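Single-structure report; data block below.
Omission of a single protein chain aside, the complex is shown with its protein chains in their original locations.
Now for chain A:
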Amino acid sequence: MNSAGAVSDGRLTAEDFSVAARAFADKWKTHNQSFPPWSWVPLINRTLLLSNQQAEGYLSLEKSIILSSLEESPEDESLHLATECSEKEESVDHAILVQNQENEAHYYDFHLVYSASYKVPVLYFRGYCSDGQPLSLDVIKKDLPSCSVSLLAESKWTFITQEEHPYLNRPWFKLHPCGTEDWIKLLSQSSISAGCQMPVELYLVSWFSVVGQVVGLRIPLEMLN
């Protein structure tokens, strides 16, 4: 009984995660409309999955756009390779308006994935240009607000690593989860001392209020209520 309702030891079960994730997505939608919504991506057809088939999945917010000034257009070898191929043109068509982006947009995808070994949520993310070219961590750091960068440099629990996304099997960046349990414990203890237990529904909100800052995503205070 007690585990379903409140967070005591800083960890979550997989089921609690899916409960907390939906609660988080709902709150986000109502309080954070300037961002795209989070959506739950259920997992289908994981043939080798042994036990709980029911609620496995992850939370996803994709294509969050950050406009960057054009100065550092990613120097890609593509252009050099490419010139060789330009040949005779199609018939000139005056009805074409060639769109040149005056802004180079960087796209970010964020996934909140449950880590069965740490029993905590983990933030995975990646950034890419419109042509699909992945952004390197250095470029990503330039996109982040300065407070996030200093947070990354100072806090030993918020380092970014690159690893294979557990469901997509492609390398994504992730915020290493090995300190999560400890600081969530601290958070939940402070709320216990304030006379209330942290309900599971608030787990992801509290968690993301810390983790989101690292990648420049802030959550409005109302969400914590």
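FYI, a contact is a pair of C-beta atoms (placed from the backbone, for glycine too) under 8 Å apart; a residue touches a chain by one contact, two chains touch by 3 or more; residues count from 1.
Simple rule for what comes next: contacts and distances are computed from a predicted model.
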Missing subunit (named according to UniProt) among the choices "glyoxylate reductase (NADP(+))", "Nucleolar protein 11", "DDB1- and CUL4-associated factor 13" or "Ubiquitin-like modifier-activating enzyme ATG7": "Ubiquitin-like modifier-activating enzyme ATG7"
Contact footprint on chain A, counting only the chain that is left out: 3-4, 8-9, 13, 15, 33-34, 36-37, 44-45, 50-52, 54, 63, 65, 67, 76-79, 81-86, 89-91, 93-101, 103, 105, 107, 115-119, 126, 128, 130-134, 136, 156, 159, 161-164, 166, 168-171, 176, 178-179, 181-182
